[in-house]
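Removed: one protein chain of the complex. Kept in place: all other protein chains.
On to chain A.
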Amino acid sequence: MSNEAGGGIHKLICLLCDSQFSQDVTWRALFLLKPDEKVCYSCRSKLKKITGHICPLCGRPQSVHAVCRDCEVWRTRIRDSLLLRQNRSVYTYNDMMKETLSRFKFRGDAEIINAFKSDFSSTFSKVYPDKHFVLVPIPLSKEREEERGFNQAHLLAECLDRPSHHPLIRLNNEKQSKKKKTERLLSECIFDTKNNSAEGMNIILIDDLYTTGATLHFAARCLLEKGKAASVSSFTLIRS
């Protein structure tokens, strides 16, 4: 398919910046044991993974290992037994990530999932090594899913190669990202589920972005309260 003349053994096109790059030639790559890189070195280095100290509850990167203020607020608002146990995320929300996520979600470029796939699944198995968890991707409203054609949380859950359940039903249909922080914290009734839909399950919610945590906390509460889940944690692509 290459339209450039000549070239090395393995010319690839970066999913994000469209420029041509080459992959290191190793024995593994040569025998097709290693999947092709999807993103060039320069773009890869601009997607910053979360390292160092984080808030033990929401996974926010910060300078000390202590519960952050937002999580303290959540603790006062929701009873301990109905609280999201913890959240972990892969990347920080920098400019490059904002651009990439908006192309992925709002422009609907589903192929971009391949840029995140390996980081998403390797980080997941690092922070949730147990196998007895059940994945629950956060659903989109019908209208939103029709418009976009896909649900980014489903695509992310598929990267993890484990069965996922869909007990949650989304009620209202406004975009979270169009709301102010206070509005988001107020709109408690965004999910519903059938009685005992998740009885005794240890659930990990999957979503693209943890911003205020409202979506995930309300989903957790719904699954714990009505669905009778044993515990709910979450894993997102990004922690902003």
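We take it that contacts are C-beta pairs under 8 Å (C-beta built on N, C-alpha and C of every residue); 3 or more make two chains touch, one makes a residue touch a chain; residues count from 1.
As a convention for this text, contacts and distances are computed from a predicted model.
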> One chain isn't displayed here; going by UniProt, is it "Competence protein ComFA", "Hydrogenase expression/formation protein HypD", "Metallophosphatase" or "Thiamine import ATP-binding protein ThiQ"?
Replying inline: "Competence protein ComFA"
>> With the missing chain put back, one of A:103, A:144 or A:162 would touch it. Which one?
In response: A:103
> For chain A, which residues touch the unseen chain?
Replying inline: 1, 3, 13, 103, 107-111, 149-150
